[in-house]
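This view holds just a subset of the chains, kept in their places.
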Amino acid sequence: MKYSLLGEALSNIPFEERTEENGLPFWRSVRNPIVARNPIKGVARIYNSAVVPFGAGFAGVFRGDTLNGWPLLFVGFSKDGYSFDIREQPIRMEYENGAPYEMEYGYDPRAVKIGDTYYILWCDGLGGQPTIGLAETKDFKKFVFKGHPVLPYSRNGVMFPRKINGEYVLLTRPSDQGHTPYGDIYLSYSKDLEYWGKHRLVMKPQSSWERLKIGAGAVPIETSEGWLLLYHGVTQTCSGYVYSMGGALLDLDDPSRVLHRSKNYLLTPEKEYECVGFVPNVVFPCAALSDSATGRLALYYGCADTVFGMAFSTTDEILDYILGH
Amino acid sequence: MKYSLLGEALSNIPFEERTEENGLPFWRSVRNPIVARNPIKGVARIYNSAVVPFGAGFAGVFRGDTLNGWPLLFVGFSKDGYSFDIREQPIRMEYENGAPYEMEYGYDPRAVKIGDTYYILWCDGLGGQPTIGLAETKDFKKFVFKGHPVLPYSRNGVMFPRKINGEYVLLTRPSDQGHTPYGDIYLSYSKDLEYWGKHRLVMKPQSSWERLKIGAGAVPIETSEGWLLLYHGVTQTCSGYVYSMGGALLDLDDPSRVLHRSKNYLLTPEKEYECVGFVPNVVFPCAALSDSATGRLALYYGCADTVFGMAFSTTDEILDYILGH
Amino acid sequence: MKYSLLGEALSNIPFEERTEENGLPFWRSVRNPIVARNPIKGVARIYNSAVVPFGAGFAGVFRGDTLNGWPLLFVGFSKDGYSFDIREQPIRMEYENGAPYEMEYGYDPRAVKIGDTYYILWCDGLGGQPTIGLAETKDFKKFVFKGHPVLPYSRNGVMFPRKINGEYVLLTRPSDQGHTPYGDIYLSYSKDLEYWGKHRLVMKPQSSWERLKIGAGAVPIETSEGWLLLYHGVTQTCSGYVYSMGGALLDLDDPSRVLHRSKNYLLTPEKEYECVGFVPNVVFPCAALSDSATGRLALYYGCADTVFGMAFSTTDEILDYILGH
C-alpha cells in the first residue's frame, strides 16, 4: 500500500473487486441496493444509515421512514455486512437515570466507536427543531441519550473516532428549519461530551457540484496523509437538488485544517436506484468500514432517499484521487 | 365480510388477487399502466380520470393532456374496466338551453351516479381561474353544464353518491392560482346543485407524508363504518412534491365528522411508472368501483401525471387498516 | 345634480368642502385621522372599519388590533359621524339558538342595511382559514352569526344594499392563506343568505396601480348610472404593497357587468398618516355614507393599517371622473 490506514484491521470487511469503469475511486456493489423498499413491517424506506463492526459481525443504526412518513431510528445486525436483520421496533432511548427519552424524530444517524463505547449521532428534535442528538451504547440494545451537543438548527453531526489533543471532536453542518439552501462544515471540541466550544470553520462549498451546501458523511478515517473525510455536496438544478460525494484530507492534529480536497466528486448519482425514488438524484454517504491491513474500504450510502447501497475502494485509490484532483 | 359495503353489487368489477406484499391494503394491477403514453391521436398523456359502471360495462371521463400541453376531458367506454375505447374528440358540453359551453380547460374529473344521473366534476376555469365545474349526463354523450358550485380558487371537487339529510354534499379543496402549497378538505351542502352553503372543514393534513396538502380522491364509498374517503396527500422534498393516498371514515349522517383516519398512507409511489414521468412520484386516486356482494374494490389512479393505473383491495383490508393505523 | 343618487337622503351626513386640489374626485377631511392610535383600552390601532347611519346618528363596526396583535371587531356609536364612542369590549356574537359564536378573529368589516336589518360581513376564520363571516343585527347590541357564505380562502366580502332580481348579491375576493399576491372581484347570489351560487367574475386588475390585486371596498351605491363600486387596488414596489382606491360602475340589473371603470385611481396614499404606520402606503375604503338629496358622499377608509380617516366627494364629481377616465 502506498498510503497507510491507521485504524484497526477488519478482516471480514465486505468487499468486491471493481466492476465499474467510471473514472472515479469508488465502484458500486453488484448487490445494490442492499436494502430495498418496504424492508420491514411498517417501514417504507431505509436509506441514510450507519454501520459499524460489532462483535464478530456488524451492527447498524438505520434511518427508517415509516408508512406514516415519519423518520425513526432502527437497529440491525449482520454477519456479512450486506444482509441485515433489522428490528421492527424503533430504537427506544433512555436518560442516564433510566427514564425514557421520547424522541420526536430521528434521521441520518452516524455511529462511531471510541474506546469500548459506540456513540450514535443523528438529527433529533430540540423544541421541535432539528439539531444533533447524541447517545451511547455498548451493546446496541441499551441506548443512553446524552443530550444535544449544539443548538438548533443543525444536521449531519459526525464525531472523530478518537480524541484529538485530549478532546472529542465533532463536525456539524449548521442548517435552517427547512431544506436548507446553504451549508458549510464546522468543527467543535469537548472535554466531556456535554459542553462544546472552540468552534471552527472547516470548509465551504468549492466546486460546482457542491455549490449549494456540503455536510460531513462518514466518520473520518485516519490515514498517513490526514483524516479522510467523505462528505456530501449538493448542487441545485431547475428541478431539485443533486447530492454527490466529495473527499478531503484534514490535518491529523488540527482537523479544522484542510490539507487536500478533491475538486472532483468521488461518486454521483448514475444508477436507476440513485436517480429515481422519493428524492431523485441522491448519493448520501453515512458510514464506511476500513481494513488497515489491506487498505480496503466499504462505503455505505443512501440512494435517492429510498434504498441503501454500498460502494468500495481502497485507501490508495482514494488518496491518489484526492491528491491528484 | 367483516364490514359491509352499502352500495350496489357489481358482479363484473375488475379484480385481481394480491400479488404484492407491501404491507399496505392495496396492491397494484399486473396490467399497469392500463393507459400508456400517447393513448389516442393528439393526446400525450391520460392519467387522473374517472370511471363508473355504465350499462353492461363502464364509462370513463378522462383527463387528457393534448400535444399542445392543454388539459381537456375525453369520454371512453370499456367492457372489462381495463381496456377503454377513448374518443378522440374532447367532450363538448352545452348549457341547459342547448348553447355550447366553451370550456377553457378541464382536468382531474370525477364522476358520480345519483339516481339515474351521472354528475361530472372537474377543475374548470371561471374568469380564467381554477374552480370546480359541474355537469350532468345520462348517456355520456350529452353533457349539460350546471355551473360552478364554488368560487375560485378550488380543485378536487368530489360529490357524495347520495343526498345526506336531503341535500347534496360536495367536498372541495380550496386552492390558489398555482401549485398550491397548502390545502385542506372542506364540505358544502346544496338543495338544488345551484346554491351551496353550510361550509364545513372536514380535515387538514395530519401525517408527515401529507403535510403539504390533501384533497379528496374517489367518490366516498358507503360502508357500515362510515363513508370511506380515499384521498391524496402531498409532501414536499427538496426536489418536488410526492403524492400518496390516504384513507378516512366520515360519519354517515354528518360527513364533516372524521370518525377514523389512517396515519399511514394506503399507497405511495414505488413503481417506475409512478416515480418517473411528467411529474415524478405521483399516485393520484380519482375513482373506485366497489362490489357490495364481495367487498371488492378497484381503484383507478393517475401515475406521475403520465399514465393511468389500477389497484385492488377489499373493504375488510381497507377498514382494518384504517381502524388499525 | 347631473347624476342622481338613488338611495335615501341623509341630512346629517358629515361633510366638508374641498380643501385639497389633488386632481382627484375625493378630498380628505381636515380632521384626519378621526380615530388615532391607541383609541381605546387594550386596542393599538383601529382602521379598516364600517360606518352606517343608525337612529339619529351613526353606528360603526370597527376593526381593532389589540395590544396582543389580534384583530377583533368592536362596536361604536357617533352623533356626528366623526367622533365615535367605541366600546372596549369586542363584539360577541351568538348563533340563532343563542349559543355564543366563538370568533377566531375578525377583521375588515363591512355593514349594509337591507330592509330593517343590518348585515355585517368581515374576514372570519373557518377551520382557522380566512373567509367571509356574515352576521345580522338590528340594534348593534345583539349580533346573530349567520355562517360563512363562501369557503376559504376569501376576503373583502361586500353585500349590495338591496336584492337584485329577488336575490341577495355578494362581492368577494378569493384569496390565499397569506398576503395574497393576486386577486379579482367575484360576485355570488343567494335567495336565503345561506346557500350561494351563480358565481361570476366581475373584474380583474387593469391599471398599473392595481396590478397586483383588487377587492371591493364600500357597499355599492346606487346611482342613475349604475352601482358605484369603490374598491381598493394594490401594486407592489420593491419595498411592499401600495393600496389605492378605484371606482367602477356596475349594471343595476346585472352587477357582474362593468359599465365604466376609472383607469385612474380616486385616492392614493399621500399624507403622512397614510404613508407611515404599521403597513405604510395604504388607503383602504370600507364604507361610504351618501345623501341622495345633495349627492354628497362621505368615505371612511383605513390609513396605513394604523388609523381611520374620512374623505369627501359628490356623485357628480365621482361619476364625471369615472366616465372621464
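A, B and C label the chains in the order they appear, each numbered from 1.
Note that in this section contacts are C-beta pairs under 8 Å (C-beta built on N, C-alpha and C of every residue); 3 or more make two chains touch, one makes a residue touch a chain.
Predicted model only: the values in this text are computed from it and were never measured.
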Quick one: 3 copies here, how many in the whole complex? 6
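Keep in mind that, in the parts below, only the chains that are shown with their structure count from here on.
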Write down the pair of chains with the top C-beta contact pair count. B-C
Would you kindly give the rotation angle relating chain A to chain C, two copies of one sequence, based on a CA superposition and rounded to a multiple of 5 degrees? 180
Mean-CA-position distance for chain C and chain B (Å): 40
Give, as an integer number of Å, the spacing between the C-alpha centres of chain C and chain A. 59
Residues of chain B whose C-beta touches two or more other chains: none
Contacting residues of chain B [partner chain A, same complex]: 22-24, 207-211, 235, 237-240, 242, 244, 263-265, 268-270, 272, 275-276, 280-281, 325
Listed in rising order, chain B residues that touch chain C in their complex are 126-127, 129, 131, 147-154, 172, 174, 176-177, 182, 184, 186, 188-192, 194-199, 201, 204
Along chain A, where are the residues that touch chain B in the complex? 37-38, 41-42, 44, 66-70, 179, 239-241, 276-281, 305
